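Below are the structure tokens for one structure; questions will follow.
And now, subunit A:
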Amino acid sequence: MNALLEIQDLEVAYRSTAGRECGALAGVSFEVYPGEILGVLGESGSGKSTLAAALLRLLPPNGKFRKGTVRFEGQDLLRARQRELQKVRGGRIGLIFQEPSMALHPTIRTGEQISSVIAAHQALDRRALREKTLQVLAKVFSADANRIAESYPHQLSGGQRQRVLLAQAIACSPALIIADEPTASLDPSTQQDILELLRTLRDQLHCAMILITHNPAILAGLADRILVLYAGKVAEIGPASEVFGSPQHPYTRALLKCLPPPLTENLRPRKSKLTVIPGESPNLQQLANGCRFEPRCTDRMDVCTTSEPAETSLSRHHAVSCFRYGG
Partner candidate 1 sequence: MRTKRASLLVTLLGLAGLCAAREAASYPHAFTPQQSKSEEELLTLPGELGRPGGRLVVSLRAEPKTLNPLTAVDAPSREVILGAMQADLVHINRATQLTEPALATSWRVSADYLQYTLTLRKGLRFSDGHPMDADDILFTFRVYLDENVHATQRDLLLIGGKPIAVRKVDALTLVFQLPQPYGVGERLFDGLAILPRHLLEKPYTEGKLAETWALSTPANLWAGLGPFRLKEYIPGQRLVLERNPYYWKQDGKGTRLPYLDELDFLFVPSSDAQVLRFQSGDTDVISRLSADNFFLLQRQQRGFTMADAGPGLEYNFVFFNLNDLGEKASSEMARKQKWFREVKFRQAVSLTVDREALVRLVYQGRGAALWGPVTPGNRRWLNTSVPHPARSLDQARRLLKEAGFSWTNASNGDSVLVDSGGKPVEFSILTSSSNADRTKMATLLQDDLKQLGMHVQVAPLEFRSLIERVTQTKEYDACLLGLVSFDADPNSDLNVWLSSGGTHLWNPSQAHPATTWEAEMDHLMEQQLSATTYEQRKKLYDRVQEILAENQPMIFLASPHILAGAKDTVGNFHAAVLEPYVLWNVEQLFQRDGAGSNSK
Partner candidate 2 sequence: MRYFLRRTIQAVLLLFGVSVLTFLFSALAPGNYFDEMRLNPQISSETLASLRAQYQLDRPLPIRYAYWVSSVLRGELGFSFAYNTPVGPLLWVRARNTLLLTLTATLLAWALALPVGIWSAASLGRWPDRALSGATATFLIVPELVLALGLLIFAVRTNWFPTGGFVSTGFETLSPANKLRDIVLHMALPVAALALSSLPILLRHVRAAMAEVLGAPFLRAAEGHGIPRQTLLFKYALRAAANPLISLFGFSLGALLSGSLIVEVVMSWPGLGPLLLEAILARDVYVVIGGVLLSTIFLVGGNFVADMLLYRADPRIRTESAAK
């Protein structure tokens, strides 16, 4: 099967205000196949959001692509012209941002924000646009699409806003949806609703999805494949069953160990999770030689301090970057 999205050796760096550069993604490669859900797992600072932004060339002004390609439906997005890129954004690739309260324009009605997306990709007259908007909203809201369309973001609840974001992402029936922490700011029951909705939408639209999160629990039972990101590098990638069933990378293992029993997550999972893995995620401005996880790794070896491990294939679909497996 041909990959829908092919990322090869993607390197992204940020220039700090002091003028120094620090790498955020260091040679990330993976593929996404049509219709699948790829879960991207990583803690804060691992480069998840950079990855989401980089795929659509949405880096902030101080971000810079160092090298690599992002090939989507045969087109290299990093080198595409602005016009082409604009067609892909929102048209072929839908994007769901993590903070629904900040990702929506505060003074434009939600309906209009959705129709703007549609209008950017399809030439429709006013009425058709309005109809289409309501249709899209109906996909994410069981009722009240009209009222929601007339509302301003601040009049909606967090869950409703997230649904609006979803509606924006699916408005043009994209082939791929990138969801960056879609549930991070929601309460658990709403989280479940949204995840459920995501699954439904994928089934309805037959699109692929990249689901970025720090919470493995969200991915369980939803993602087809899992990519574990650590400090801007792929630590482990493989089918969900394998990665969850028998995690190979020490980091994946550590991460999954802190997974609480399903459905009993507390409101702020991030804090409790991260305290379990000893040490802190590395400062990307001051990287030492050697494996990036080495300082926190329980299985470290001598080689880990001096050089970086390469990706090692464990099976056709499962790869790990760790010297334990050859590196």
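Selection rule: all candidates are chains of the complex that A comes from, given by their letters.
Here are a few things to note about the model shown:
Heads up, the rule we're going with is that a contact is a pair of C-beta atoms (placed from the backbone, for glycine too) under 8 Å apart; a residue touches a chain by one contact, two chains touch by 3 or more; residues count from 1.
As the structure is a computational prediction, the values presented were derived from the model and not from experiment.
Which member of 1 or 2 touches subunit A in this complex comes down to candidate 2. Of all residues in subunit A, those touching candidate 2 in their complex are 53, 56, 58, 60, 82, 86-91, 94-95, 97, 99, 102-108, 113, 116-117, 120-121, 152, 154-155, 165, 168-169, 171.
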